[in-house]
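Before I ask anything, here is the structure I am working with.
Here the complex is missing one protein chain, while the rest keep their positions.
Per-chain numbering from 1; labels A and B assigned in written order.
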Amino acid sequence: MHPTNNSHTGILQRDLLVAIRQGSDFLNPLLFFVMTTTLVPLAVSPSPSQLAVIAPGMIWITALLATLLALDGIFKDDLADGSLLQIILSPKSLWSLVLAKVIAHWLKTGLPITLMAPLLGMMLSLPGEGYIPLVTGLAVGTACFSLIGAVGAALTVALQRGGVLLSLVVMPLYFPVLIFGASSVQRAVQGLEYLPVLAMLGAFFTFTLLTGPFAAAAALRVGING
Amino acid sequence: MWQSILKFIQKWFHRFGSPRWFYQTTGKWLPYLAVISVGLLVLGSIWGLGFAPQDARQGNSYRIIFIHVPISVLAMIGYYVMAAAGAVALIWKIKIANMVMVSAAPLGAALTFLALLTGSIWGKPTWGTYWVWDARITSMLILFFLYLGVIALNQAFTSRDTAYKACAILSLVGTVNIPIIYKSVDWWYTLHQPATIKLTGASSIHPDMLKPLIVMILGFYCFYALVLMLNTRTEILAREWRSSWVRGLSQ
Partner (left out) sequence: MATTPLLELQNLAFERDDWPLFESLSIALCAGDVMQISGPNGCGKTTLLHILTTLHSPSYGSVLWRGEAINGSAIYLAELAFIGHQPGVKLALTARENMRWCLGLFAPRKNITIDTALDSAGLNTCKDVPCSTLSAGQLRRVALAALYLRDATLWLLDEPLTALDSDAIADLESLFETHRRAGGIIVFSSHQALSIDGVRNLALAEFTAKVH
């Protein structure tokens, strides 16, 4: 019998299974996230009052960098072993398969980072009011990073040294996410209303969810030609 | 009826889409465009720098707007020119549109850089500092990054055809995101607006200042068109060097 005939869960399952077998797919971005955040008190000051001020921004910046770091492999590994061509040549719609890969990427990087963030918030003396917007904001924001990043990763998939280029291409598009995400935490800490800001982040997420997979699918067809 | 109009447009597009036709036609326009843009720029500069009245608050230092404002406007429009050319190239597969797109990228980046430079030179006497994280300056900086991304992507590919398509997709994605980026930066700025810096707000501009400014804006538009054509012609020669008509040019 055929255990699965659903292409989307098929690709999602496959990517997660590969990640679990290799382990590093989950661990490396997470370790990077923790290590770069450790740099902050060393470079700025160990004083809790100073750290508390910059904690929301620093956590968001390091989360952005950690997802960016893991972005390069999202399609590149599949191109190297030939399975990307099979995905593109599937009669199923390419955007839905791309979406499955993006979801897998988020589960591998965005979700662990989101779950780790409260711990780092504690280490950077983030006041108690900041944790709920930090976690919800990061959950949605890292999903935006994966969705937008997939377009850049698709365009640079066949390039030998695409890693730095990918960051340059994608980072300007990350600005709105960073602005909304970091200020929602800051506003919560200052005792201001933060839900409208999270709502804007949610609106941006909806927009990228509706457009991103189509753009990434188009980019993939172009990018494989090198 | 509609179909015949569409057919006509398509036919015209394809004629215009031939690099050779573009090269020869723009060759005829270049001298006129050069004379017009130099004329307007010289006229506007003399008028703006020499004859327009002083600003009540900023004295003579405001006169940099005669360069700064047209450049900033074109830096923004340049991105849309690039993206529109990219869209035309993707949809109708017109060669020349690709060439216009990749020629518009460095031009736009240069204009954005100049806008930032003139802005910061203007900032010193006005705000007492070269750099302020003001909403407009920050947006301009992000625009500069967006241009650099397209340029870097264009250079990364060995295949020109792939580079064209990749840049077209990236500039379209950028275009869709620009309004969102601008709005979010605006919002971010109002959130953190420092009280110490007073911006010289949108005070109504005197008509005697406006007239030379309009002349300068028109002059810069012509200048932009001129440089874009020159850039595109260079790209055509670099790309079509194998064809017989390009070889014929050097004989």
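Going forward, a contact is a pair of C-beta atoms (placed from the backbone, for glycine too) under 8 Å apart; a residue touches a chain by one contact, two chains touch by 3 or more.
Since the model is a prediction, treat every value here as computed from it, not as a measurement.
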> Pick from A:90, A:125 or A:211: which residue touches the chain that isn't shown?
Replying inline: A:90
> Which is it among A:11, A:120 or A:216 that touches the chain not included here?
Replying inline: A:11
> Of the residues in chain B, which ones touch the absent chain?
Replying inline: 159-161, 239-240, 242-244
>> Using the document's contact rule, name the residues of chain A that touch the chain not shown here.
In response: 1-11, 13-14, 17-18, 21-22, 80-83, 85-93, 97, 224-225
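Definition applied: only the chains that are shown with their structure count from here on.
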>> Could you work out how far the Cα centre of chain A sits from that of chain B, in whole Å?
In response: 32
> Which chain A residues qualify as touching chain B in the complex?
Replying inline: 151-152, 155-156, 159, 162, 165, 168-173, 175-176, 179-180, 183, 200, 204, 207, 211, 215, 218-219, 222-223, 225-226
> Can you name the residues of chain B that touch chain A in the complex?
Replying inline: 142, 145-146, 148-149, 152-153, 156-159, 161-162, 165-166, 169-170, 172-174, 176-177, 180-181, 183-185, 187-188, 191
